[in-house]
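Have a look at the structure below, then the notes.
The complex appears here without one of its protein chains, the remainder shown in place.
Presenting chain A:
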Amino acid sequence: MLDATPKTTCDQKAPFDPREWLRLAAMPHFMCPGCGHGIALRALLAAVHDCGIAKDDLAVVCGIGCSGRVGGYIDANTMHTTHGRPLAFATGLKLARPDLTVVVVTGDGDCLAIGGNHLIHAARRNLDITCLMLNNEVYGMTGGQASPTTAATRVTSTTQSGAIEPTFDACALAAAAGAGFVGREVTRQAPALKTLIARALRHKGFAFVEVMSDCTEIYGRKNDLGEAPEMILSQKADMRPEQHRDAPDQPFRPNALPTGVFVERDLPEYGERLRAHAAAIRGEITP
């Protein structure tokens, strides 16, 4: 029978050392200088450490994109799958191995365009998976084409005179599809990001975290957003943390991007439901 108890834990009280969680042999990593995905990676590792999850019990399932390459650097059970499908792969893995902590790392194109269907169904099904969507508003890996989160007027290699399509609000989408935990954080607020991911990991059920990341090399340069430091500093003008959500707007600082936790609700977790249902069919328990 399927057992959902993890076999080991790590010492979460020991100080966090990212080198212990990385495959150092895989270094140097391939990310461009200043790319936000590296900050997300570190925040994820720190959060995993804080939650006391052991490497052997951690499975990181990635899609295809710069975001998808993040997993390969983690010293855990890592799967680099196909474009848009990591949530579907993770669903099979988590159902087969409920003892594992399953984290999906995906991109805005991976998760919202080609994989959009899997996102809404993973949120609806509510299997215990933590999904990190690294949103850099562009297809980084393929050279900077527009994605479903590319803001209007932004220049990309497929919107050379500015994007015109409306964008997805990924958090609203995940919440509407039924996710029990939904949150967003910018890479500028690395400690807050770590805390948010840790909360998502502890949440039982599908947890969706949108990480606002920067594609410095392609998106930043094309749109004259400055170097990596300028890009990351400008996140401050965008974000509006939970505690300031009702504060008045400041001139020249739109702060239009809510961050923090949007949804946190206890819903029946799919794997538990499925196993209870199966036990009832076998006559082991009364439904």
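Basically, a contact is a pair of C-beta atoms (placed from the backbone, for glycine too) under 8 Å apart; a residue touches a chain by one contact, two chains touch by 3 or more; residues count from 1.
As a convention for this text, contacts and distances are computed from a predicted model.
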* To do: Among "CO or xanthine dehydrogenase, FAD-binding subunit", "ABC transporter permease", "2-oxoacid:acceptor oxidoreductase subunit alpha" or "Anti-ECFsigma factor, ChrR", find the name that the UniProt record gives to the complex chain excluded from display.
  => "2-oxoacid:acceptor oxidoreductase subunit alpha"
* Structure fact -> Answer key for A:92, A:191, A:229 or A:254 versus the chain not shown reads A:92
* To do: Give the residue, chosen from A:29, A:42 or A:121, that touches the chain omitted from the document.
  => A:121
* Structure fact -> Touching the unshown chain, chain A contributes residues 1-2, 7, 23, 26, 55-57, 59, 61, 71-72, 75-82, 85, 88-97, 99-100, 117-118, 121, 274, 277-278, 281-282
